[in-house]
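Notes follow the structure.
After this line comes chain A, so read on.
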Amino acid sequence: MADAPEHAPKAAAPTGPVEPPPPADAAVPGYITSLQNGVPGSVTQLSLYLGDWTVIVPASHLLQAGRYLRDNAACAFDYLSDLTATDWPPRTTEGRFDVVYMLYSTRHRHRVRLKVKLGEDQPLASVTGLWPAANWLEREVFDMFGVNFTGHPDRRRILMPEDWQGHPQRKDYPLEGPGELLMENPLDWLKLRQAREEADIE
Partner candidate 1 sequence: MAHAIAFYTLAAFILGFAILVVTTKDTVHSVLFLVLDFLFVAALYVMLNAPFLAVIQVLVYAGGIVVLYLFVVMLVNLKRPPEAHSDPHRMTKFGFGLAGAVLIELGAIVVSGYMKAPAVTSPAQNLPVSGNTEQVGWLLYTNYLIPFEIASMLLLVAMIGAIVLAKREL
Partner candidate 2 sequence: MTTNAFEAATVHGEMFDTNELVINMGPQHPSTHGVLRVVLRLDGEKVVDAEVVIGYLHRGIEKLSENRNWTQIILLTDRMDYVAAATSNVGYCETVEKLMAIEVPRRAKYIRTILMELQRIASHCLWVGTHAMDIGAMTVFLYAFRERELILDLFEEFCGARLTYNSMRIGGLPLDIPPGWDKKVLAFCDIMDGKIDEYETLLTHNRIWLERTKGVGVISGAEATALGLCGPALRGSGVARDVRKDEPYSAYAEMDFDIPVGVQGDTYDRYLVRMEEFRQSLRIIRQATQGIPEGPIVGKVPRLIKPAAGETYHAIESPKGELGYFIVSDGKSTNPYRFRVRPPSFCNLQALPRLVRGHLVADVVALIGSIDIVLGEVDR
Partner candidate 3 sequence: MIDTFIIPTLKILIVLNATLVGVSYMTLLERKVIAWAQSRLGPMRVGPQGVLQPIADAVKLILKEDITPSKADKWVFTAAPVISMVPALIVYAVIPFGPVVRLFGRDVSLYITDVNVGLLYIVSVASVGVYGIILAGYASNSKFPLLASLRASAQLISYEVAVTLTLVSVILMSGSLSMVSIVNAQYNAHVWFGFVQPVAFVIFVIGSLAETNRAPFDLPEAEQELTGGFHTEYSGMRFALFFLAEYANMIVVSSVATTLFFGGWLRPFPNVAALHFLDVIPSWTWFLIKSFVFLYLFIWIRATLPRYRYDQLMRLGWKVLIPVAILNLVVTGIVKVMLL
């Protein structure tokens, strides 16, 4: 799918989200400075937009950073409220995916967003060991984007059928129709559909 540039969005495709750095006078919350000190090298970039703090973490440091954020008393991010991904196909240098972790602390009632930039075939450590809530969320990201989570206990498709081809929420996946198979070989797709219908009848 990555090698199907003719289906990629036409209008000058954006190459990534805007991640405005915090203004110089913004006070960096304690949990971020604590993370910077506790896990060196875990924060490659900081961003503050509309009051949301985003910490960009290298894929290699994700588990360490996650564990620190969960266990450190000042951070105590015990609740993974969401885990999702964004696809930026034209972005080649940093990898096309942003995997985003919305963390929340039920004790301190603060939020932070972790972001990992990831190439298409690059594996990413699963955080199910830290937050069991990630189990289905990672499955969904795998299903929709094809992000390869390593160490996931049950890495299967979740919303799409098991035999589905492709990952629907990638930007180069067509909005309608059965996906890249129809685009490339319509006859193959018809045969496949016929075979499925026959299997259903039986």
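Regarding selection, all candidates are chains of the complex that A comes from, given by their letters.
Keep in mind that, in the parts below, contacts are C-beta pairs under 8 Å (C-beta built on N, C-alpha and C of every residue); 3 or more make two chains touch, one makes a residue touch a chain; residues count from 1.
The structure displayed is predicted, hence computed values, not measured ones.
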item	value
Of 1, 2 or 3, the one touching chain A somewhere in this complex	2
Sites on chain A touched by candidate 2 in the complex	11-12, 14, 17-18, 20, 49-50, 52, 78-82, 84, 86-87, 100, 102, 106, 109, 111, 113, 131-137, 144, 156-162, 168-169, 173, 175
